[in-house]
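Below you will find the structure I want to go over with you.
All protein chains of the complex are present and in place, except for one that has been dropped.
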Amino acid sequence: MDLTVLLVKGLIILVIFAITLGIAAYSTYAERKVAAFLQDRIGPNRAGPWGLMQPLADAGKMFFKEDFIPAQASKWLFILGPCLAMLTALMSSAVIPFGDTIKFDNYAIPVQAIEINIGVLYIFGVVSLGVYGIMVGGWASNNKFSLLGAIRAASQNISYEIALGLSLIAILMMSGSLSLKAIIDEQATFFEWNIFTQPLGFVIFLTCAFAECNRTPFDLPECETELVGGYHTEYSSMKLGFYLFAEYINMFVSSAFISALYFGGFHYPFMNEISQALEKSLGAITGHNVATAIGVVGYFGKIFFFIFFFMWVRWTLPRFRYDQLMNLGWKTFIPLAILNVVLTGAGLLYNFKYATWLIAIVMIVLAVSTMTRTPKREVMPQRTV
Amino acid sequence: MQLTNRSKQVSNKEMTLAEKMYLPAVIGGLAITIRHFFRKKPTIQYPEVKRYLGPIYRGHHILKRDEQGRERCTACGLCAVACPAEAISMVAAERKKGEESLYREEKYAAVYEINMLRCIFCGLCEEACPKQAVYLRHDKMVPVFQERDEVIYGKDKLVEKMDDRYIRANNSEVKTTPTEPSLTRAAT
Partner (left out) sequence: MTTIIMTETLNFFKTLTPTGYLFLFLTALTLFSAIGVVTARNPIYSVLALIATFFCLSGHYILLNAQFLAAVNIIVYAGAIMVLFLFTIMFLNLRKEDEESKTNLTKMVSVVVGGLLMIMLITIFRAKSAQVPMVNSASFSNKTGLVENLGQLLYSDYILPFELASILFIVAMVGAVMLGKREAGDRHF
């Protein structure tokens, strides 16, 4: 390793860290804007042009509020809770490859903080730790509502982690590697993107990602109709801010993860042709770097779409009931995910990548047939009293 | 009693498989919300753009003077009685010699106060007034206040200024509000 290589590497780590924080901050703004637009409103537009300074204003507000610790709370755990939430959220973006390599002199440096060959497992492990922040905070508050919220969060995360992992296994079987970079490189051409080879796995993964991030329709841990504020009922000031912020970071990371796993990461259609043309016209090194930059931009486009999708779903769907949530996780997603794994394996035996479409087609046919067989619900005219 | 024809009959029937999959309904919901995303927003940017409030809007109170500039109020207290929020209070006084050009009646209101925190702008004082003294302007609102001691409006803020006479337009087509909502601004 050369000093310059180390420097560039350090720069990349710093930039990824800053980008994660920046995107999380502006996700709060985007959330409010998207919510407003979906509800025919305008949203924040007073702080700066188009309200762009709103995250700063929010942070300022958060910092200057009273930092309250309940008298009966376990003080150190109460502080540890939001710290853990923030720490685990920030750790996970380290292994996501945001782009191909940057070339200079004779070096080729991947646009990724750390390349480890178990990238997927790393993210999975860090995400599974995220629940500690919520649990510790909820328990330390010494409040029944907080405790119930924490317990809901824990059971929900554990339940959905299984289905998440099982849908992930199908992808690992296809790529034969745990490295995110290898998984992305597997999806070089457009129709090899895992969304086309694993449609069912994608739906399961996406839904489980919603549940893991505690986002609506699965935001039971902070269900305000039943639990006041859930696990952060007792929190105020920047501690609450950390919890909320961690949620947005998780959202960003899972968006990046979904786009890497199912949408080819930094790949885009006709990528090889474009990069070859660029290398021809701009020289090997500059052309390669420009092509990498285009890939990074494309990747962020995908990430932003998924962040938008998270918000879009949040402001569309009502919250699930708790038994519905558990039934969906244990009785629907886990069997389906296992079936998905089995069919993927069978497909791989015969070298056919699109085997899981079978499940999707069977499900659609079944749904349509039951829908046509059941008598149409007649709309009864309202009785007049 | 039927209020609208948009009500739907709800049933607790067993869900079909397609309904149990949730996905068709989810996609339907997403389609509805995304349509709203691109819809024109009806918001009016309030302090910059003001809505036309109509010729019968009930805004800032005003104590009218007559044609010769004399205060019409005779401090009979009917407005205070009529006020459902008990926002009006007054102190009556007798007109002295030489004050005929100031007050129309022999008894007048030395103090006339409206508590704007209590006032609900119902307009009952206007209805009750036998002397056509108190009105609620249609072209001016009570401004936002920051301090508690700003909320009680005395005669200095209520009595009509001679250089700024208030005439209520009978014609409903007259638009006295200065600014109109411009829909191009509202969409930003």
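A and B label the chains in the order they appear, each numbered from 1.
Everything that follows uses one rule, which is that a contact is a pair of C-beta atoms (placed from the backbone, for glycine too) under 8 Å apart; a residue touches a chain by one contact, two chains touch by 3 or more.
Note that the structure is a prediction, hence the values are computed from the model and not measured.
Peer 1: Missing chain touches which shown chains?
Peer 2: Output: missing chain touches A.
Peer 1: Any idea which of A:131, A:278 or A:336 touches the chain not displayed?
Peer 2: Answering carefully, the residue with contact to the hidden chain is A:131.
Peer 1: In the full complex, which of A:42, A:113, A:147 or A:213 touches the chain missing from this view?
Peer 2: Checking each option in A:42, A:113, A:147 or A:213, the one touching the absent chain turns out to be A:147.
Peer 1: Taking the full complex into account, find the residue in A:155, A:327 or A:370 that is in contact with the omitted chain.
Peer 2: Of these options, the touching residue for the absent chain is A:155.
Peer 1: Of the residues listed, A:8, A:21, A:59 or A:77, which one is in contact with the missing chain?
Peer 2: Of the candidates A:8, A:21, A:59 or A:77, A:77 is in touch with the missing chain.
Peer 1: Touching the hidden chain in the full complex, which residues of chain A are there? Just list them.
Peer 2: Its contact residues with the unshown chain are 74, 77, 116-118, 121-122, 124-125, 128-129, 131-132, 135-136, 139, 147, 150-151, 154-155, 157-158, 161, 178.
By definition in this document, only the chains that are shown with their structure count from here on.
Peer 1: Using mean C-alpha positions as chain centres, tell me how far chain A is from chain B in Å, no decimals.
Peer 2: Computed from C-alpha means, the inter-chain centre distance equals 48 Å.
Peer 1: Quick one: in the complex, what on chain B touches chain A?
Peer 2: Those in contact with chain A are residues 1-2, 7-9, 11, 13, 16-18, 21-24, 26, 29-30, 32-34, 36-37, 39, 41-43, 188.
Peer 1: Report the residues of chain A in contact with chain B in the complex, numbered from low to high.
Peer 2: By the definition above, chain A touches chain B via 34, 37-42, 45, 203, 312-313, 315-317, 328, 363, 366-368, 370-371, 374, 377, 379-380, 382, 384-385.
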